[in-house]
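A single protein chain has been omitted from the complex, and every remaining protein chain is retained in its original position.
Going in written order, the chains are labelled A, B and C, and every chain counts its residues from 1.
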Amino acid sequence: MADRELMYREALREALFEEMELNDEVFIIGEGIAERGGSYKVTEGLLAKFGALRVRDTPISEASMIGVGVGAAIAHARPVVEILYIDFAMLGMDQIVNQAAKFRLMTGGEGRVPFVLRTQGGTGGGVAAQHSQSLEALFYHIPGLRVVMPSTPHDAKGLLKYALRQPDPVMFLEHKHLYMTKGMVPEGELIIEFGKADIKREGTDVTLIAWSNMVPRTLEAAEQLAGEGISAEVLDPRTLVPLDKDAILASVAKTNRVVIVQEAVRRGGVASDIASIIQQEAFYDLDAPVEIVAGMNTPIPFNLELEKASVPQTSDIVAAAKSVLHADKAA
Amino acid sequence: MADRELMYREALREALFEEMELNDEVFIIGEGIAERGGSYKVTEGLLAKFGALRVRDTPISEASMIGVGVGAAIAHARPVVEILYIDFAMLGMDQIVNQAAKFRLMTGGEGRVPFVLRTQGGTGGGVAAQHSQSLEALFYHIPGLRVVMPSTPHDAKGLLKYALRQPDPVMFLEHKHLYMTKGMVPEGELIIEFGKADIKREGTDVTLIAWSNMVPRTLEAAEQLAGEGISAEVLDPRTLVPLDKDAILASVAKTNRVVIVQEAVRRGGVASDIASIIQQEAFYDLDAPVEIVAGMNTPIPFNLELEKASVPQTSDIVAAAKSVLHADKAA
Amino acid sequence: MAADNTRSNTPPKELLEKLFTTAFRIRTFESGGIKLYRQGLVRGYFHPSLGQEGIASGACAAIEDRDYIGSTHRGHGHCIARGAEIDGMVAELLQKRTGYCKGYGGSMHIADITKNNLGANGIVGAGTPLGVGAALANQVRGSDAVTITFTTDGATNNGTFLESLNLAAIWNLNFILIIENNQYAVSTTLEEATRDTDLYKRGEAIGVESHQIDGNDPLLVYETVLDAVKKCRSGLGPVLIEAKTYRHSGHHVNDPGKYMPEERLKYYMDRDPVDRARDNLIKLGKMSAEEVAKLEEEIQQEFDAAVEKAKAAGEISVEEFQDFVSAY
Partner (left out) sequence: MAADNTRSNTPPKELLEKLFTTAFRIRTFESGGIKLYRQGLVRGYFHPSLGQEGIASGACAAIEDRDYIGSTHRGHGHCIARGAEIDGMVAELLQKRTGYCKGYGGSMHIADITKNNLGANGIVGAGTPLGVGAALANQVRGSDAVTITFTTDGATNNGTFLESLNLAAIWNLNFILIIENNQYAVSTTLEEATRDTDLYKRGEAIGVESHQIDGNDPLLVYETVLDAVKKCRSGLGPVLIEAKTYRHSGHHVNDPGKYMPEERLKYYMDRDPVDRARDNLIKLGKMSAEEVAKLEEEIQQEFDAAVEKAKAAGEISVEEFQDFVSAY
């Protein structure tokens, strides 16, 4: 089927639309998602098409909204719970960590939780410390969860459709800056399995690993590096759990140099884990330490310049790539 | 003043006792901590000494208990909130992540939150998936929090006393297996500043980094290694935030080989972050990849043998130490 | 609405027998389980529901196969009342592969999920949203199935109580929330935990039909729940039921419960739900004492046989475990 250009949010909407048409047990709850179509307009039109039974607004009860989603999933439905900001998911951490993630093992493997929590994170527009976090590392650390972070409309559609067919709880983490970005997306069926990284740009000198909103920024950096004769490969894991280790190690084996880029704060982020894996499993492939470009260890400030300083900019990525290229020479 | 042998829980109690005597604004709330003295008997005797105004039981309202502690701290008191299991802290994550950790920055640095959350984690005794987690990585990733994990009665006392005098929110993470362990503790004043690692055993061949309940286990491993002629240094960071990077890098510079031991699951744990730091800042000091011995990526099962298999055992640590010692030869 | 203990016509014998056998089966399981615990055969937490059997028995007798239940940390009784086999339950306590959770879960997570049981739960209060979720799933799929969530007095001071019941209310879900008000959270009394100990009022305040009943009367529990089920199936849900009861012992096997005043304990012992179910069966159901004794013996034998089977069963191996979680 033909590809068309869609916005990220349109691609997400299309995925929901298609899966809700295919499966009557897919339904969605969230704050202002019905008539109003959601704060980021992902769910626009769903109410009109699927009715109030399957598309419903909730009061401000995040802990229980998430718990209700988990319970509905245990009872074999296909709930999608939209949480406005990833920061608010903290209110439902018990349900995510102690219920959704644990149920399968606690029931000896028999109970499944096909629950999709959609939310969005990241900085953007001065919404400050309680509305700007990148918290994927918290979910990444909890066995039993799937952590998905699409960077393009194409991936957003394919991964969300897959999320609605697989059996485990999924933290589907969108980015507020990406909703209006555009990209080519096929009409109809598009399924992207979890655990398959995508090489967003091929290169030979250095591997740049990035996800979510850091992908466009890293591609920009790669473009700049190309202008200076440096060939950077940009690898987007797309899903952090499961992580496509093979693809990462293959790229490292080729380039021998790695920079990992994350918007989340440096301390205890997913980048650290990926770095720890690379140095452990590809120690003798590395010509330089794995460099990490990450957010500063700080809550996000309101002020525009300080907000910018808190998260990686293209120039930071370019600089880090150059530093790993010259690391051995410097040493 | 003289040292005496105390149990870990007695040392904690002594710290609370002394600080409550020194400062009228120190108070403690928690479930069953007053008359009953707490599930792990840390608070025994405090009610009798300090009265019901400063030692009080709460209903089962973790989210608000934590929030109340944060609010009391903002209002310049010195609250200690006891949460029975670290797993239950998930109910109060909003207050920890979005309130306690953010308040200072959001108020331009003027507002402080001298809040101490005491809780305990780790496996032990078949309490299964919702009562056995090691979740320090979740707090470690949130800028603004202090994360403290004492492994001995001595450190427990000194760190808790310091926690009650410093100005920031502290996640004071005890371990259910340690409460009955014994060690020498000085009477009276003992203050251990945050950010000072302790070398629990000196060595030259390999650095073993461990905290909390993994320290005794790692010391056991070091003893076994000594029997095989291997000199292992055991470094206990004691506080994960702030982390004593200097002490870690100094030890690595000496031994050139590192194993990090954590009870928490491997994926996205603090060990990964420490490994990422070491490989980044001491890349050319390393003769082998930084090895991580960690919990399996799984919720903790009820069954005894499976529970044991989920977390590092002494033999795993010994094996990892040997593997980094022979890594270069194997390569 | 506060308690209304009037009873209309005589209940059928089958019902009375079911109420008694369920209550007695729970009693037998709890008593026997405690013995196994004391023998060192059970690890972890064990929260017996001794004294509270009337609620599980009465409530589960009022629902059908297609309905759902969800439970608490004190969940053995609910699981049994919902039709679980004693074999799988004892085996779970003994961490065997033949247990309902294959030894992965244990007492606090016990569940026969094939019986639409959402499981026991180690987090006080967490089961309530799960139950509302099951009720929502059923509403979405057009089923008239009802979900009963058993909860506790302790959990009514947890935020999920308000949030979840409110969600069930605005969506008119087929959801019945039963508070097993045993008046304690470990050693903390209900009076210490809240000013107004009439917990059903919290439902009324958000527009939910709410009842307070004697939870030690299995027949009354049955009737109240049956009525609630009917209301739910006709679109008038949810319903909140506060069932007052009392533990016969401490919070868990290792709690002697010395803080429980003797008089009060005696009061409730005198109103023992198992005794009342037995009395009902004999008086209203006209079963002879001998027949009842035979029933009891059978249930005891069932338990003893389950213990033998469980002892003989194997455990999940570390390799199987590693294999299972390799995809985590």
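Just so we're on the same page, contacts are C-beta pairs under 8 Å (C-beta built on N, C-alpha and C of every residue); 3 or more make two chains touch, one makes a residue touch a chain.
This one's a predicted model, so the numbers in the text were calculated from it and none came from an experiment.
Q: Identify the visible chains that the left-out chain touches across the whole complex.
A: A, B, C
Q: For the chain left out of this view, which of A:8, A:40 or A:88 touches it?
A: Of the candidates A:8, A:40 or A:88, A:88 is in touch with the missing chain.
Q: Just name the one of A:22, A:253 or A:306 that touches the chain not displayed here.
A: A:306
Q: Based on the whole complex, identify which of C:170, C:269 or C:327 touches the chain you can't see.
A: With C:170, C:269 or C:327 as choices, the missing chain is touched by C:170.
Q: For the full complex, which residue in A:32, A:109, A:186 or A:242 touches the chain that was left out?
A: A:32
Q: Under the stated touch rule, tell me which residues of chain A contact the chain that is not displayed.
A: 31-32, 35-36, 57, 59-64, 87-88, 91, 125-131, 296-298, 301-306, 309
Q: Under the stated touch rule, tell me which residues of chain B contact the chain that is not displayed.
A: Interface residues of chain B facing the absent chain: 24-25, 27, 29, 53-54, 56, 58-59, 61, 63-77, 79, 94-95, 98-99, 103, 105-111, 143-144, 242.
Q: Spell out, residue by residue, where the missing chain touches chain C.
A: Missing-chain contacts on chain C: residues 157-163, 166, 169-170, 192-196, 201-202, 204-208.
We adopt the following convention: only the chains that are shown with their structure count from here on.
Q: If you average the Cα atoms of chain A and of chain B to get two centres, how far apart are those centres in Å?
A: 30
Q: Using CA atom averages as chain centres, what separation in Å is found between chain B and chain C?
A: 37
Q: Touching two or more other chains, which residues of chain B qualify?
A: 63, 87-88, 91, 128-130, 296-298, 301
Q: What are the residues of chain C that contact at least two other chains?
A: Those would be 101, 103-105, 109, 121-123, 159, 325, 328.
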